[in-house]
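Here the complex is missing a single protein chain, while all its other protein chains stay put.
Entry: chain A
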Amino acid sequence: MASIEFVKVSKYFDRQPVIQDLDLKIEDGTFTVLVGPSGCGKTTLLRMIAGIDPQTSGTVLIDGKDVTRIAPGKRGVAMVFQNYAIYPTMSVRENIEFGLVNNKVPKAERTRLVETIGETVGLADYLDRKPSTLSGGQRQRVALARAMVKNPSVFLMDEPLSNLDAKLRVQMRIELIELHKKLGTTFVYVTHDQVEAMSMADTIVLMNKGVIQQEAPPEVVYRKPSNLFAAQFIGVPPMNIAPLGEDRSTFGFRPENAVLAAEPGSFHFSAKGEIATREMLGSETIYQVKTGDGRSFMVKCPDDIFHVDQEVYLGVPADKLFFFGADGNRIEERDARYLDFLERLRGQSHG
């Protein structure tokens, strides 16, 4: 078990800054998900913790200890790679055992550990097979077993589920949550998939262009996004955003919080529009509504009662509206500008 801390960490690739003066603390025992679009620096952060791509400047602390000069194999961390990075020339057993052999664990102990872990991840019957004979999901388990067997204080995972098919991914997600609960160690998980982040994380660290946008539990990121980027990154479909007046400030609402009706209702924000597209997903239906002034909003409805080209009234209650200042940051309810913005929006409403 260990906490991880970045202090004024910068990373340059060929003199190009990827991360500059970043501070971050990952609490001991949490499941932290680093999420963001590709190229945002999340994998870079992970690799710094592992020590396979050390920071250019600044300090990385594991359990309060500066690990800058400590080799990757001696940091007490284990990593699951996106492509699994299984040693193709070794059998499953040798793959799982390799780290133990290098750490001079006695043979009897090794065998016991490998068999136990093999049982845990469901690979007991495959221990003497070569990785090339395994399916994608089984390889994923080998990678996981290889990390688990070392009993690390920190688990690093670099998009471990991205090569699996959708069904298996959902199953592995649940297994990882259970694994974290069972082991209680610090998990740091990198993904670009906000669904993975929302479903697994204790804490989400949302990044963009090498800068942390928000660091909070999933429900907070969802309910109180700190800025436009966070608001639009989390949630499917992303939050609807539209301009509010001339000063580049904006307002937004989540597709699932808008109400569609055939008759005008009494909502704080309402607009008349036409249904442009309809995506029936089973439990819900996603409509794209185009308003008369050329804006389009996504609306997620539990029932499927409208059809394309139908005229509808879109309404959002006041407490489901978000406002963002000209700098892109969200304006909180207690902010003096909040009521002003609410008023401004009422003035805009039409239909």
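Throughout what follows, contacts are C-beta pairs under 8 Å (C-beta built on N, C-alpha and C of every residue); 3 or more make two chains touch, one makes a residue touch a chain; residues count from 1.
The criterion applied here is as follows: contacts and distances are computed from a predicted model.
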Chain left out of the displayed complex - its UniProt protein name, from "ABC transporter", "Protoheme IX farnesyltransferase", "Fe-S cluster assembly ATPase SufC" or "Sn-glycerol 3-phosphate transport system permease protein": "Sn-glycerol 3-phosphate transport system permease protein"
From A:48, A:62 or A:78, residue that would touch the chain that is not displayed: A:78
Candidate in contact with the missing chain, chosen from A:2, A:50, A:157 or A:197: A:50
Positions on chain A contacted by the hidden chain, ascending: 50-52, 71-74, 77-79, 81-83, 85-90, 98-99, 102-103, 132, 146, 150
